[in-house]
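I'd like to ask you about the structure that follows.
Heads up, one of the protein chains got dropped from this complex, but the rest are sitting where they should.
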Amino acid sequence: MPKLAYLGPEGTFTEEALRILAPEAERLPSPNVTAALEAVRRGEADGAVVPMENSLEGAITTTLDELARGESLLITAELLLPVEFSLLARPDTEIGHIKRVFTHPAAITQCRNFIARELPDAVVVAAPSTAAAAQEVALPGSPYDAAIAARIAGEHYGLVELAAGIGDRTDTVTRFVQVSRPGPLPEPTGADRTSLVVFLADDHPGALLEMLTEFSVRGVNLSRIESRPTGDGIGRYFFHFDFEGHVADARVGEAISGLHRISAKVRFLGSYPRADGLFPQIKRGTNDGDFTEAAEWLGRIRTGQV
Amino acid sequence: MPKLAYLGPEGTFTEEALRILAPEAERLPSPNVTAALEAVRRGEADGAVVPMENSLEGAITTTLDELARGESLLITAELLLPVEFSLLARPDTEIGHIKRVFTHPAAITQCRNFIARELPDAVVVAAPSTAAAAQEVALPGSPYDAAIAARIAGEHYGLVELAAGIGDRTDTVTRFVQVSRPGPLPEPTGADRTSLVVFLADDHPGALLEMLTEFSVRGVNLSRIESRPTGDGIGRYFFHFDFEGHVADARVGEAISGLHRISAKVRFLGSYPRADGLFPQIKRGTNDGDFTEAAEWLGRIRTGQV
Amino acid sequence: MPKLAYLGPEGTFTEEALRILAPEAERLPSPNVTAALEAVRRGEADGAVVPMENSLEGAITTTLDELARGESLLITAELLLPVEFSLLARPDTEIGHIKRVFTHPAAITQCRNFIARELPDAVVVAAPSTAAAAQEVALPGSPYDAAIAARIAGEHYGLVELAAGIGDRTDTVTRFVQVSRPGPLPEPTGADRTSLVVFLADDHPGALLEMLTEFSVRGVNLSRIESRPTGDGIGRYFFHFDFEGHVADARVGEAISGLHRISAKVRFLGSYPRADGLFPQIKRGTNDGDFTEAAEWLGRIRTGQV
Partner (left out) sequence: MPKLAYLGPEGTFTEEALRILAPEAERLPSPNVTAALEAVRRGEADGAVVPMENSLEGAITTTLDELARGESLLITAELLLPVEFSLLARPDTEIGHIKRVFTHPAAITQCRNFIARELPDAVVVAAPSTAAAAQEVALPGSPYDAAIAARIAGEHYGLVELAAGIGDRTDTVTRFVQVSRPGPLPEPTGADRTSLVVFLADDHPGALLEMLTEFSVRGVNLSRIESRPTGDGIGRYFFHFDFEGHVADARVGEAISGLHRISAKVRFLGSYPRADGLFPQIKRGTNDGDFTEAAEWLGRIRTGQV
């Protein structure tokens, strides 16, 4: 039974993601993303589940930065998890009596309408995480009357769900990834995603355009790009790319080999099945058969068999 | 005397930036970036100073998102401020007796070596901001012995600077911008930057490449690109661009008109002098004179004067 | 009644084209393309009709080179004329008795099958033009029994058409253009073509890619490109471009202004209705309304009205 670290404490959305990705796994809550990934690097866990991006908040930059540095880890799976907030309280709490609410600032933002409508007089206090808020509220003598958190947090800490689905938007989603130490990659499924990080050789104008052209020439469609600072001053960035396809695909292999040639460093972060299961539209001339046929043709003409 | 809102409380790096950008201004501390910008929109302040990005932490996404939405605001100036952390304590505190330190998590990360070397046994607790940490430490009876914050925070709250420049890197920089309600733009200086936000018309593969090509064809060099979620699900992004030049420059005008034509919406965020004062290298055929001459030529051939 | 020079002598395909393009015009046969165009430049003719390209033989390089050099002329119309060859002879000639055939080498090539089948024993001799061949055959005492030429040549010189449509292909077409001295351009029709010539500023790798990008960014589709030597040694070329649209179109104007800015010289050769009458598919964001709207938007943001 594998042991997987995750962004804890118990009751986080990340735990919920882990339960779906690896129902059988032993779960190791970690205080933050860095700790979860370090647990994998040090061998204390077989893998980890961490958030990558949220449809409202954007990239989880700690995850991006931690995957880009230190010993390499590989993403082996991803999951899209709807973010549904619940109002959680100790048993016997009535919603009309709630004076102080504890939750993560992102949840405050995302439940603004519910709070204004249902808890107009409550003070809302920022917590380090939604799960930590629930944990705190569960303590006897807590100064807080309720937490806004995932339903799973209520189950963990013995809180009652006073209201469910209280976010302003019902379509908020967080993307989680499962990572492990380097090893065999997931098999290609035809509906795969590949992630990598590129450090520029020199930060000349047009460097980004050149990178995108390496993809587009081989018909590889980007799904996400994030610039992150290298730390060496404003204006110096490295780039995270997510794109369609598996590194075993010929078009992907050639595109990222091209990136590797023109960059200071490319760190491969993994090829894994897409959570949405969508198969890409493959541009004319870029499927594996086309590459194989072209390689055979090249072999022939190089020996003068024209 | 203009009144400028800023990311408070007193003693933040943002206040330091504001004092440099507008020494004469009346200062209005705001609890967060959103509040500072809303104060401008509502007319309670004439402008605001907010952080845009940090050379270690990356973009300040709240600032990006707030500028992209709501009523338009214009960036009129930028500042690059070295981030120098100081160890601050109540008078008579000795460094050897410090047991509990309070500061923002980014400061914990950035002062890791100093803490390990000089405060190996101290407990370090996360605060909402470095200034808030200083404010708390200044309270009589505070459970914390010291704060890590900007020197200015010590001056505000009556703390003593026990150590200065304690960050692991000495070159960390934050970029701040000054914004105001729409009005006349700063004059071009030749060393300008322009910022804008682009919402895609349709999220087809190659949309980003097309946008970059609009810039590159007119010889406009990008200095920064940030993707941000639209909120409409994973995989849907809009883009922040910073690039060289002033919207009054012909090459910039044509490039962003091109972006405007192919996008759902372009929001102009301002043209303003670059903090580093660097003049761009202008690609052959793209200075204002070249555009004027080409327009005259086009006028002639359109009337058959060839 | 305008006087138009054309590639003569009487009876050429060019004369046929002229009769269609300008039925009322007075016709001035010229010994070659250079002479026809010089007649216009010197004012001896009001315009000229010359061949531009043939679907089998390709560009008529003399026309390309003459239009690129000397005083500017403007193309005002084009015509696609099917090339149909006839076997022409003096009255009373029987096909079985034809021993010597006279015609232009291109006609020899294009009627190869007919000649092999119907005139297997005939000697075929190269003539300077098909019309000149007909003219020669018409002379009493000519050593040639038949000419291969346009039917119109037979009518001119009193020859009988022994066989019609004798080309191997039935779809061969020549494109002719009518040119005049500079003056008002033909009005845009929506189905227009524009021709121009570009001399490179410096012959760096990628110069051609840059030129094509100036077109593609504005959604202007090329229909033809020809490289021609500058005369300054192997490896030095200038380029003829034909593309969709009229110079009065905003997208065309901006594209060729871009070419003008990055090139040593652009010579405009004219905008004129397409012979095939096809309307182009206009790429999103590139019609005149899009450009007007973008210019208004740019005007607003330049004055801070965002």
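Order of writing sets the labels: A, B and C. Residues in every chain begin at 1.
The definition used in the following text is that a contact is a pair of C-beta atoms (placed from the backbone, for glycine too) under 8 Å apart; a residue touches a chain by one contact, two chains touch by 3 or more.
Remember, it's a predicted structure, so these values are computed and weren't measured experimentally.
Every shown chain touched by the omitted chain in the complete complex is listed here: A, C.
When the missing chain is restored to the complex, the residue among C:A122, C:A163, C:A191 or C:L208 that touches it is C:L208. Among the residues C:G58, C:G96 or C:G141, only C:G58 touches the chain that is left out of the figure.
Listed here are the chain A residues that touch the chain not shown: 72, 74, 182-185, 201, 213-214, 217-218, 247-248, 253-254, 256-258, 260-263, 266-268, 284-286, 290-291, 293-295, 297-298, 301-306.
In the full complex, chain C touches the hidden chain at residues 53-58, 61, 80, 126, 128, 169, 171-173, 175, 205-206, 208-209, 212-213, 216, 221-229, 231-237.
The criterion applied here is as follows: only the chains that are shown with their structure count from here on.
Chain A and chain C, compared by their mean Cα positions, are separated by 60 Å. With each centre defined as the average position of its C-alpha atoms, the distance from chain A to chain B rounds to 25 Å. If each chain is reduced to the centroid of its CA atoms, chain B and chain C end up 58 Å from each other.
Not a single residue in chain A touches at least two other chains.
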